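Heads up, one of the protein chains got dropped from this complex, but the rest are sitting where they should.
Note that the chains are named A and B in the order they appear, and that numbering of residues resets to 1 at the start of each chain.
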Amino acid sequence: MTTVITAILILFGLAVVFGIILGYASIRFRVEGNPIVDQIDALLPQTQCGQCGYPGCRPYAEAIANGDAINKCPPGGQSTIEALADLLDVEAVPLDAEHGEEQAKTVAFIREDECIGCTKCIQACPVDAILGAAKQMHTVISSECTGCDLCVEPCPVDCIDMIPVETTIANWKWPAPAESRNLIATDRGRGALQQQEAH
Amino acid sequence: MTGAMTDFLLILISTVLVNNFVLVQFLGLCPFMGVSNKLETAMGMSLATTFVLTLSSVCSYLVYSALLKPFGLEYLQTIAFILVIAVVVQFTEMVVHKTSPMLYKLLGIFLPLITTNCAVLGVALLNIKKQNGFVESIAYGFGAAVGFSLALVLFSAIRERIAVADVPVPFRGAAIGMVTAGLMSLAFMGFAGLVQF
Partner (left out) sequence: MGKVFAFHGGIHPPENKKQSTRTPIRTAPLPKQLYLPLQQHIGMAASPLVNVGDRVLKGQMIAEPVGRISAALHAPTSGTIRSIGPHPVPHASGLESDCIVIESDGQDEWIEHPGLEDFTQLEPGALIEHIRRCGIAGMGGAGFPTDVKLHLGDDHIVNTLIINAAECEPYITADDMLMRERAHEILGGIRIISHLLKPSHIMIGIEDNKSHAIHTLESVLKGCDLNIDIRVVPTKYPSGGERQLIQLLTGLEVPSGRIPADIGIVCQNVGTTAAIYRAVHFGEPLISRIVTVTGDAVAQPQNLDALIGTPFADLLEAAHVYENKLYRLVMGGPMMGVTVEHDQIPVIKTTNCIIAATVDEMPPAPPEQPCIRCNMCEQVCPVTLLPQQLYWFAKGREFDKAKHHNLFDCIECGACAYVCPSSIPLVQYYRFAKSEIRTEEAEQRKADHARERFEARQARLEREQEEKEARRKARAEEAARAQQARKNGEVVATATAAAAEPAADINALKTAAAVARTKLKKAQKALEAARNSGEGDLQALEAAVQATQASSDQAQQALEKASTGSAPATATGADVKQLKTAAAVARTKLKKARDALKNAEDKGLEGLDKLRATVTTLEQKADEADKAYKDAEAAAGSAETPMSQPAPVDMKALKQQVSIMRTKLKKAEAALEEVEGDARTQAEQALEALRQRHTEADKAFKAAEQAQIAAAAAQGVDLKQLKIDAALARAAVTKLERALAKTEEAQERTSLEAELATARDKAEQLNQTLKQHEPA
């Protein structure tokens, strides 16, 4: 009988001691804020377009840090998803079509002779990239435009177009070399098919 | 003194190379396969595991020799050791969360899962079985941790290279990982007989 009591007492004592240690550690090593949010925020494209369902990029970053899906950012597209997946060490998933599709980069353009100077687009622009005043023609500072198309909807006369960014010598990219041929038989045959089905 | 030093070295060599916990004794395979996708993560995991292994090895030795043995409660060793390990892991988790939130996020579930890493409990139990003393327990735990780290870092470095290589389709993913681990294990088997321990 005494053995049992000693056993219980000893284990209980151990548990108490360890509990005190852990309790102290949890105070000593308390984590304030969530530094991961900054890192996630840095990867997002900062269009502040709200297509993810959050009012801006930072709120979405916070949501991701709290476990939201990483595939809700159409402007960032697949590359952002991959970067996020890499950062958070999770599986990269395709873009959620519900929040929009990945489109070519665009900039807003105001057809100036149709603009009536209502300033609605100016209020909508999250990065202050539209210049103008009431009853004056507005124009987009294209170098500052993130292409979020938030200004298109409020325009009462529909005079804002989203124009795809043209490829010039300055922003031209070398294309990826063509994929090499699959020389191993299984790459072309049954194995490849099964692999595709598995994904 | 020289004898003790030699013993110490022998224990290290034995645990790191000859009786490598992962590649020879096949303990702790779960994090070995799980956190070896990225070198940085693997290094973080190695550090965390080294910390946990050494500390829990010492703590469980102390608990055993100071509490369980005097009261004749050796049959409680498993449950007591698991308690010790769980506490050390929890402690480590807090430290990692505070000092490196990114690593915390990257290690994810594998950090608390160190608790169930059989290498950790294995080391604690083997210490008792081999009747290691205090210093030997430290050496044994540390050596096991270094061995684990070595295997994990090597493996993740290889996997990183494999990730961009042309692997035949049916072998991609876990399959090539297993093959690689098997080959590494074979290589480590080559150390057998290096130390008689």
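Here is the rule we go by: a contact is a pair of C-beta atoms (placed from the backbone, for glycine too) under 8 Å apart; a residue touches a chain by one contact, two chains touch by 3 or more.
These numbers were taken from a predicted model, which means no experiment stands behind them.
Colleague: Kindly name the visible chains that come into contact with the excluded chain.
Modeller: Over the full assembly, the chain not pictured touches A, B.
Colleague: Where the complex has a chain not shown, which of A:A7, A:L44, A:A108 or A:C151 is the residue touching it?
Modeller: If we include the chain that is not displayed, A:L44 is the one touching it.
Colleague: Where does chain A touch the missing chain, residue by residue?
Modeller: That gives, for chain A, the contact residues 41-42, 44-48, 56-57, 79, 114, 116, 126-129, 144, 146, 155-159, 167-169, 171-178, 180-181, 183.
Colleague: Across the whole complex, list the residues on chain B that are touched by the chain not included here.
Modeller: Per the touch rule, chain B residues meeting the hidden chain are 161, 163-166.
The definition used in the following text is that only the chains that are shown with their structure count from here on.
Colleague: Taking each chain's centre as its mean C-alpha position, how far apart are chain A and chain B in Å?
Modeller: Inter-chain centre distance comes to 37 Å.
Colleague: If you look only at chain B, which of its residues touch chain A in the complex?
Modeller: Those in contact with chain A are residues 37-38, 41, 63, 67-68, 71-73, 76, 79-80, 83-84, 87, 90-91, 94-95, 97-98, 101-102, 105-106, 108, 166, 168-170, 172.
Colleague: Name, in rising order, each residue of chain A that touches chain B in their complex.
Modeller: So the residues of chain A touching chain B come out as 3, 6-7, 10-11, 14-15, 18, 21-22, 25-26, 29-31, 34-36, 39, 87-89, 184, 186-187, 191-192, 194-195.
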